[in-house]
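Written out below as structure tokens is the structure these notes cover.
With one protein chain removed, the remaining protein chains of the complex are shown where they sit.
Should a chain be cited, it is by its letter among A and B, assigned in written order, with residues numbered from 1 in that chain.
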Amino acid sequence: MIPLTMVGVLTIVFFVLRLSGDPVYLFTTQESTPEEIEMLREELGFNKPLPIQYIRYLRRAVVLDFGTSLRYGEPAINLILARWPATLQLAVCALLVSIAIGLPFGAISALKRGTIWDTICSTITLIGQGAPVFWIGIMLILIFSVRLRLLPATGSGTLKHLILPSITLGAFFAARVARISRTSILEVMQKKYIVTARAIGTKELRVLYLHVLKNAAIAIVTIIGLSIPSLIGGAVMAESIFNWPGVAGFMVNAVYNRDYPVVQAGIFILSFTVAVTNLVVDVLYTYLDPQIRLGSQKV
Amino acid sequence: MNDGQNIVEIRNLKKYFPVKHKLFAKQNCLVRAVDDISFTIKKGETLGLVGESGCGKSTTGRTIVRLYKPTAGSVLYDGIDLAKLSKKEMRIMRRNMQIIFQDPFSSLNPRMTVGNIISEPFVIHNMGTKKTCKEHVEALINKVGLKGDTYYRYPHEFSGGQCQRLVIARALALNPEFIVCDEPISALDVSIQAQIVNLLEGLQEELKLTYLFIAHDLSMVRYISNRVAVMYLGKIFELGESEEIYTHPLHPYTKGLLSSIPYPNPKVERTRTRHFPSGEIPSPTDPPSGCRYHPRCPIADKKCKSDQPELKSVGKQHWVACHLI
Partner (left out) sequence: MSETILSVKNLNVQFITKRGIIKAVQDVSYSLEKGEAVGIVGESGCGKSVSVLSLLRLLPENLARIKSDEIRFCDTDLLHIANKDMQNIRGSKISIIFQDPMASLNPVLTIGRQLREPLIIHRMAKAKEANNKALELLRMVQIPDPEERMNNYPYEMSGGMRQRVMIAMSLICNPELLIADEPTTALDVTVQAQIIDLVKELRRRLGMSLIWISHDLGIIAGLVNRVLVMYAGTIVEEALVDDLFYTPRHPYTRALLASIPQAEGQLKRKLQPIRGSPPDLLNLPRGCLFAERCNYVKDVCRKEKPPIRRINDNHRCACWMDTTTSEVL
């Protein structure tokens, strides 16, 4: 599945590259002379017929050769891969934060449905979903870095540096987690086996974790998995604000600098990450849903 | 066509559904919903079709009115093989055969008024003007026992029993001869069921209708049917006059089935000896070899494990598919 997805992504990039005219201009700078442009065209193979270009392109992609960065002069893929762990770190922390905030909010909303708690939690969630990442980030910087001087605003390296960016990205994602938690839990609460659980004398708390959450988890994990691209999109903003040395922020700069090889490499790596995440979610499924694990044969 | 003639004839009908169990299964599993059945329905009669889950009775009904295309075999209406008709001819043929389903609420489009719902058949077949249409519809609504002012109302304003009447009115719109009733009363309250059954009986007499009455309520089927067919895992095990089957069942499954019916009569319940089948109904994807009933049959022998019995005549209008009868 994953190789197929990657070929698809690469193909789309290939054609998008050529949409805006002669692709060689994406690799040239202001100062390039016509001779240099011609040389570049020869070197990059843009003077060959399209199918040949495509095959070459794919061949190069397989060995992760996306060209040399126009700005830094190094292979684009190295620059991207060097920054990938940082993004991963941020994304994972943000995910944990979002679940830690979102799940309880969603659960309270669902269990206290119709009461004032539901209204409070739902309103906060709604605001959270509407608030842009950069707004959250800047507000947090204002409060914790500027006013309180507790946490650093930019850079990385220590745990302290990780806090604000994770919370920013996490808070942004938490709203989605809260909403899906609420819906999923409400749906499971309507099921007849919850009545059975109560009928055999189970205490409410146990009903919640053994029966409700275990079943709600399936839908929650699905939606979180499907929303990972959104998380990555948010990471673009978060890394920019906090100057976090990750792939997303680096790519933003690369776009400004028209450093096309880097952009290309970045797209590839991010797509690959998303594809792998989906795989992980699928595998997680088999632990959560016995029907998927064991197949649906009746005994 | 005279009474007593066959209006519907089923010959070696099969309907299989492919089911994929595993993503990379070499062979798709097949649900053998209907597996080589043959019978006829006489004009003006009610043929009851009974059986439990997975027996294929609903699939049979739907295949007859061509909601499903048969996998094999043929359905003849008035002697005409439905498979040989062109699309246009089939469309015209559909005016003669109708079907009503179990759930009255999901059978009616909640966004349409009752008037629109019942006039839809006229619209589809381009029959009548707006005015004659409305008159017809109101006549139909009266015929099923509802008041005229229902024309402009919506289905959700009515109860289950009333909705089922509307479903029947719609089925009668094009003056059909044959109606498949697929569990028409199962979703209704007990006291309402009698209303609908009486209505169906009255309409049958008045309009000379023929019914295929599919149900799992064995007592009700006995009440309304002239003849009954008993199905099990896609096969017909017994077919005959209603009273004959209920008083002198021959097939072991039929005996077991009838033994399972609870009677609203305490003394009878206390004193009757019952021999209902043990075990579970096997899955239609993996039916037992030979006679489908042999794993649960109290009198099964070697032949039953290997050979499938054919329906054979054992008396006046009575057929049984069993090696040991």
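One rule holds in what follows: a residue touches a chain if its C-beta (ideal position, glycine included) is under 8 Å from a C-beta of that chain, and two chains touch if they have at least 3 such contacts.
These figures come from a predicted structure and were not determined experimentally.
Shown as candidates are B:Phe122, B:Tyr246 or B:Trp319; the residue that touches the absent chain is B:Tyr246. Taking the complete complex into account, B:Glu269 is the one of B:Glu205, B:Glu269 or B:Asp286 that touches the chain left out. Although one chain is not displayed, its contacts with subunit B can still be listed: residues 52-53, 159, 161-162, 189-195, 197-198, 216, 218-220, 222-223, 246-247, 256-257, 259-270, 274, 276-278, 280-281. By the touch definition given at the top, subunit A reaches the unshown chain through residues 114, 191-193, 195-203, 206, 210-211, 214-215, 288-291, 294, 296-299.
Just so it is clear, only the chains that are shown with their structure count from here on.
Each chain gets one centre point, the mean of its Cα atoms, and the points for subunit A and subunit B are 54 Å apart.
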